[in-house]
Each structure stands twice: as C-alpha cells, then as structure tokens.
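For this depiction, one protein chain was excluded, whereas all remaining protein chains were kept in their positions.
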Amino acid sequence: MVEEIGTTQDGDLIINVGPQHPATHGVLHLVITLHGETIKKVEPHLGYIHRSIEKMCESLTYRQFIYVTSRMDYLSSHINNHGCALLVERAMQIEVPARAQVIRVLMDELTRIASHELWWGAMAMDLGAFTPFFHAFREREMINEIMEDTCGARLTMNYMVPGGVQEDIHPDFVRKVKEFIALFKRKVDEYDEMVTDNIIFRKRMENVGVISAADAISYGLSGPSLRGSGVSCDVRKYYPYDVYNQVQFEEIIETGGDSLARYMVRIREMKQSISIIEQLLDGIPDGDFCAKTKAVIKLPKGEFYQRVETARGELGIYVVSEGATTPYRIKFRSPGFSNLSALDHMARGSKIGDLVAMMGTLDLVIPDIDR
Amino acid sequence: MSNEELKAKLSELIPTATFEEGGEWTTLLIEPKALMEVMPLMRNDVAFNMDYLFCLTAVDWKTHITMVYHLTSTTYRHNLVIKSKLDKSKPEIETVCLIWRSAEFLEREVYELFGVNFINHPDLRLLILPDGWEGKNPLLKDFDDPINMIKL
Amino acid sequence: MWSISKIASLVHEWLSNTFSATWVTVFEMVIAGVLVISLFAVLGLILVMMERKVSAWIQIRLGPNRVGPKGMFQSAADTVKLLVKEGMTPNGADKLLFNVAPFLAIVVSMLLMAPLAFAKDFTLWDINIGVLYVSAISSVSVISILMAGWASNNKYSLMGAMRSGAQIVSYELSAGLSIMAIVVLTGSLNFNDIILSQADGWWIFKGHLPIWIAFIVFLIAVTAETNRAPFDLAEAESELTAGFHTEYSGMKFALFFLAEYVNVFIVCAIGATLFLGGWMPFHIGHWDGFNHIMDFIPSSLWFFGKTFFLIFLIMWFRWSFPRLRIDQLLNLEWKYLLPISMVNILLVTAMAILKWHF
Partner (left out) sequence: MYLVNYIKEVLSALRSLLIGMRRTLFYFTHHKEIITEQYPDNRATLKLADRFKGEVVMPHNENNEHRCTGCTACELACPNGTIKVITKFDITPEGKKKKAIDKLVYHLELCTMCNLCVYACPSDAIKMAQTFEHSVFDRNQLTKVLNFPDSKIMDGVE
C-alpha cells in the first residue's frame, strides 16, 4: 500500500517499519500510523519471504516434507521436524524406540535454549544494548557445535525422521552437553546483571504491550507469549509427546501480561529446559535410534493433527491424506502468525520505542509467520 | 468433555448436526448458513466454552471447498473440529473474527490463498500476496506454478 | 624540558622576528586553524578506533585487527572509503540545508575547541567567559541536527531531529547547573582560572559530596547532549533506522560522525577541566615534595589522560546499557536531574560561602 504512505488528514504520520529495518530481524513490513511519538495503528504486510511451504509439501513425500519445515521457524527446526515425524508415526502407528524418544526430547530442549538465547540477545539489541547479543551467542555457539557434531548442521537439521532419528548421537554428545550446562548455569546470572535487573531495561518493559488473558486467548497467542498473560497452555504438559510425560518440569506462568512478564517466562523457561536435559542426560536408554519403517510411507486416508511446543508457541500440523505418498493438503498453524496478529492490539497508544519491545517479546520469526 | 460427551451434547443442542467419523476429534459438519448459529454457541455456552480458535483453514476438494475450524477450550481442554462445505464457484461464508480475534488474520490468509469471501470481515485485503495480484489463488488444486523447481 | 607552550612561544618569537606584526597575526591564525583541523582528524581516527576496541573487548570480540599492526589503521581505511563514496542528496530534500547541516555541525565543534586549555599556558583563545562561551556555542549544535532532519525529507529523520531538539534543550539545563557548581566555588568563568584554583587538589576531591553529585549529573547530561547511548534517541537505530542522518552518505555522513566524536572529546575535556583539574597534575594539599614529583609529568599528558579517562567512561556507558524511551528520557531530566542539581547548587553555594571545602 505504498500509495497510502504519507500524512493523514489529521496530521498523523504514516511510516514504514520494514521490510528493511534494523528492528524487524527479517522482512517484516509494518505500516504504522503515528501521532507524534504515539502509535495509533499497526498494520502488518506479510509475504516477503512466503515460499508457500504448504503448497510445496503437497508434492513432497512424507519423508521429504520434513526438511522443508526446518525452514519455517528456523530457530526451532528440530521441534518442527519432531512434530512432522510425530504426525507420521501416529498415523502409521510406528512404535518409536525409547532411545530415539529421549534423543529427540534432548534435542528439542537444546533447540529451545538456543532459540531463547538468540531471542534474548536480539531483544536486548533492539532496546539499544549491543553487548548481550554477543554474550548470548557465546552460549548459543556451544549448542550449535553440539548440534553440528550429532546432526551435521547448525540451523536446518533435518535430523528427525519418521520412526526415530537419522543417526545415533555423537560419542561426545553427553560430555559436551554437560560442559554446556555447567557454563550456562554460571553465565545465566550475568544475564540478570546486564539486562534483567537493569533499571533502564525494567522501565522499558514494565507495563508495555499489556494484553489481558482473555484478549490473548482470543487473539490465539500461544507459547511464552500466552503464558506471560497467565494462561496455562504448554503443549508439553497437556498433550505430552515422546518422553515429556516422564520428566518433571514446571510450566512457567507469569501473570503480568506485559513485556516484562513475557521476558521472564522465557528466561525461566531456559532454566526449566536445563532441568529437563539434566534429568534425561544420564539415563539415555540403549537400543535402536530408529524404528524399522517401510521405504515408502503411505499415510492412511483421513485427517491428522499434531501439535508441538516450539520455542515460540504451539505449532500445529494439519494433514489431510488421501492415502497417497504425498499429503493432499497440509496446513501449518504457525505460532508466529497468531502472535503477530495481536501486535496491533497491544501497540495502540504506546510509544514507538515500545513497539520494539513488543516485537521483541513476541519473538517474531518472519519465515515462521510467512511460511 | 470427552468426544462422546461432546457429540451427545452437540446433537442435543443442534438437532440437524451431522458428524464425520474417523478423525481423532469430534468433527461437526454444518451448512455455511448455520455457521452464525453454531459458532457463538460454541464460544459462549458454559458447557463448551470454546474460547481458543487455534487453526482455521480450508481444503480444496476440486468439487467444493471445505472450511475447517479447530476449536479448543482453555478451561476444559476439549477439542472440536467444525467443517463447512462451500460452493466452489462462489465460496462465501460468514466471518468468525468477531468471535475469535485470531480469525482475522487466518481468514485473510484463506481469502487470498483459496479465494473464499468472508462476509462482514472488517478488513478483507491481501495479506501475503503482493498488491494487485491477479490470477488464481495459489493453494487451489488447479493453480499451476510456471516455475516449480521441485516438481519432478 | 619541552612543553607545548614553549614550542608555541618559540614559533611566535621566530615569526615576530621575521615578519611584521600584522602578518604574524595572520600566520598564527592560519597555523592555529590548521592545527585544529588536524587535531580534529587525528581525534576522529583515534576515538573511532578506541570505541571499536572498547566495544569489542566488552563484547568478547577482538575488534578490528586486519589493517596495519593490530588493526591500527582501520579507521584511516574507513575514512578513505567514506571519502570516495558518492554523497547523495535525496529527491525532494531541501538541497541547501541538507548540504550545509554537516558543515554546521563540524564548525560548532571547532568553535568549542577555542577556549580549551590543552596544556599549561596553552590556550587558543584565553577568554574570561570561557565557560559561558562553551555553554552558549554547544547549544547551536542542535540546529545542525534539526536542519539535517528537516531537510532530508524523511520521516525517520524528522522524528530523530525533533527528539534530539527536545533532548538537547532539556539536558542543557542540568549540564549548565552542574557546571555552575564549579563556577560558584572558583568565582570565575575563565578556564585557566578554574584550573589554577585546583593547584592544591582537584575539585572532585576538595568539594565533598555536592561536587560528586554535580560530576555525575554532568556526565549524564553531557552523554545526553552528545546523543550518545543510552541517550542516542536521535539515531535510535532499532526505532528510527539512523535518525537524523538516515539519508546522509559518504563524506557528509562522515562529518556528522566526526562531529559526534569530537563533541565527546570536547565535553570530556570540559569535564576534566572543571572537575579533574585540566592540565593540573595530581596535587595533594601542601605535600610539596609529592606535588613536585607530579609536576615532572608534562601538563598536556595530564590533560589528555583525564580526558580520555572520561571518554572511556562514556564509551563504557554506551556498551553497557539499553536505550531509554523518549518520555523516560525527559522524565529523567525534569523529574530527577534538574531538581537534584538545583538542590545541589544550593548546597554548593552554602559550602562556598561557609568555606567548608578544602
């Protein structure tokens, strides 16, 4: 809507934030109406990185379509892959070996930490503090190296396959994860010193982007964004998959509904993920890392829905199968898409600097929104 | 409520209700015209309290388009799927975005990818496709991408 | 021993012996001008390099290490790059104002350099109202930012300029009041008098708590006045891409960049002069022996040492803190800094009258 850019009759400014903008971390395009410094309206324009993954998947087999999902929410690619693998396994009634289940959950939680780590650094950078970004990358790099050892990739893993995982974990895996946990526990307090307790940061986050529980549910928020409004919604608790029902962890809920609450949820979630990893790490059962599956997977006719908890919220995979080797229709309910839709509601009436804090705490990943 | 309880309660409230079997959740089939009778009921009835619309999409069945609504309740944690068949030549249905705000974006997405017209939608514009997009809606089955690299 | 003032008087002597009085003045002005400009260039290079190294070490990086030994010539290479870049003027911009703005910024910082005492008996222009002159001229810099923002025909630039206007005008107050604290104690607006009054100890040590408060308020206020993080709302890259210099490129951008760093140097030099004794070596009361040893260190080293320490402090702020929001920025000034410095100036005045300071 480039023609509309300009000034409204009330003297309000209409400006583009994005698709090339330092705060959008990607190609998000927001058209915002400003009255001075105050935001009157936020209008997202999407599609700059739309690859129509749903259409692509219609011509890919059930083994092949998993790799595309790594490219949706690239920060939680393991979890996306996991969801797809779970869907195929449930539809085909494949029994997954215990070892594979544990490995998958370990990978999921490592991914979650890595994703929150990046989010923390990028959000602090949006608020003007550059240093945390580099400090966050130090820890994230360790996770990336662990991933690289086992999966051979750092971002788009394609490690989970229907029936288990592609390869067994690397012999160094347990040792490296333990090293990481030891380092992370020391460094996570520094995060509080540098960012969380900082008075400027607190003032930037408190009472910014407040969304009530009812509104958050109505807007379809999920994951840490919804839990920041005090709604319990963890898929790992309510619809546990793999070994999530065998580990003890707390679902983090904050009741503030503002940016600080969402921030605290993610920071505390990292610590919960560490506890999940610690519980599983020493008792990885022996056995196969992948079940025997047929070379050609044909899903039975019907509809399947699988949800998983990614770092950003609830990812839903809806598959309509006609009994062929490829899905007839596939729909990814991406958490970012719904989270973004609440941005306008949150941002109205706040300052332009607050928009950055809101976008940061909603943790928008643009390929996840566009798919 | 379990699936059976849901089904019983639903057929009690909506005498004309038909159900689709085979899915993991209760699947209710309704006429597009009846949408505005059923949806507010689902949202507001204390027994259902389906306050969370977590997925809204459409499926192109070549002869018709099916709208699929996935509902859940954050209090009872029961899930319900509501389906409605639309005419392929003129797909039209009432919007639900006044009941669940998340539907606003999801319906805009369905509008551009399937060409379904949502009546009374406050802001039915292209969201993903570029402005001035002409041609078929991309997720329809007869849409042919001239440069599809991965089609073997 | 060689000192800057000695060299200056030697040059003056030679010129007076060779030329007539009028030509001496002309030559001396030209030499001073060339020196200021070259100091500018050198300061720009050093400060940019310093900022990059400080930020790198804080951010567990190495920083520039490719051009020259330990990357020392990186900023020189950047300057060459900026010089050969095309300087574009956007369509619809007010061409005159757009092109004049960066030069105004640089001229203002050059003017500010005049009354500074770089070493013992070495001042470009020793005027008796130096402090007043500095506070008056430094507020002109906001005009160049407003010009740049308005003339760019870009909404981001305009918003950045407006923010910057509100910010600099507000923070001028508390910066002025904290400078006043020293003026009250010394009773002079001349920089050299202020430095000489610290011969038996710097004001920061002599002045008890009120001067500490004034010093902290001064640091915060000048950080805001020079548009440095955490008060860099005029450029706030995550909100306004680059604020008032969004549309600038090439050398015109470089001039803004240079002016920012030189401004930082100047405010730190003023801070060092007022609170840390300028070129005055570290003296303790009447310990004449100790004071004499300290005098062996050249006065220019003392001056630059103190100034660079303050510059490091300001860089340290930048790489530690998030940015404030515009309303919080103004709240901080009007609800905290201004009342505090007003009460503080009362305390200082009482202290000066009752002679409580050392």
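Going by the order they are written in, the chains are A, B and C; count residues from 1 in each one.
Keep this in mind: contacts are C-beta pairs under 8 Å (C-beta built on N, C-alpha and C of every residue); 3 or more make two chains touch, one makes a residue touch a chain.
The model shown is predicted, which means the values in this text are computed figures rather than measured ones.
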- Across A:Ile15, A:Ile143 or A:Val161, the one contacting the chain not displayed is A:Val161
- Note on the structure: Missing-chain contact, candidates A:Arg90, A:His170 or A:Lys237, resolves to A:His170
- Item | Sole residue of A:Leu13, A:Met194, A:Ile267 or A:Leu280 that reaches the chain not shown, by the stated touch rule | A:Met194
- Message: In the complete complex, the non-displayed chain touches which residues of chain A?
- Response: 60, 63-65, 67-68, 131, 135, 138, 141, 145, 148-153, 156, 158, 161, 166-167, 170, 190, 193-195, 197-200, 202, 295
- Query: Touching the missing chain, which residues of chain C?
  - Reply: 54, 57-62, 65, 316-317, 319-321, 336, 340
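Throughout what follows, only the chains that are shown with their structure count from here on.
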- Imagine chain A is absent, with all remaining chains left in place, and give the connected groups that result. B | C
- Task: Sort the other chains by how far their Cα centres are from that of chain A and give me the top one.
- Result: C
- Message: So the centre of each chain is just the mean of its C-alpha atoms; given that, what is the distance between chain B and chain C in Å?
- Response: 63
- Item | For chain C, residues that touch 2 or more chains besides their own | none
- Note on the structure: Touching at least 2 other chains, the residues of chain A are none
- Could you pull out which chain B residues touch chain A in their complex? 22-25, 27, 51-55, 57, 59-60, 68, 70, 74, 77, 81, 100-102, 104-106, 109, 127-131, 138-139, 143, 145, 148, 150-152
- Please name which positions on chain C make contact with chain A in the complex. 55, 58-61, 155-156, 159, 163, 229-230, 232-233, 236-241, 319-328
- Item | Residues of chain A defined as touching chain B within the complex | 1, 44-47, 50, 52, 54-56, 59-60, 214-215, 217-220, 222, 231-233, 238, 302-305, 314, 316, 318, 320, 328-329, 331, 333, 337-338, 340-342, 345, 370
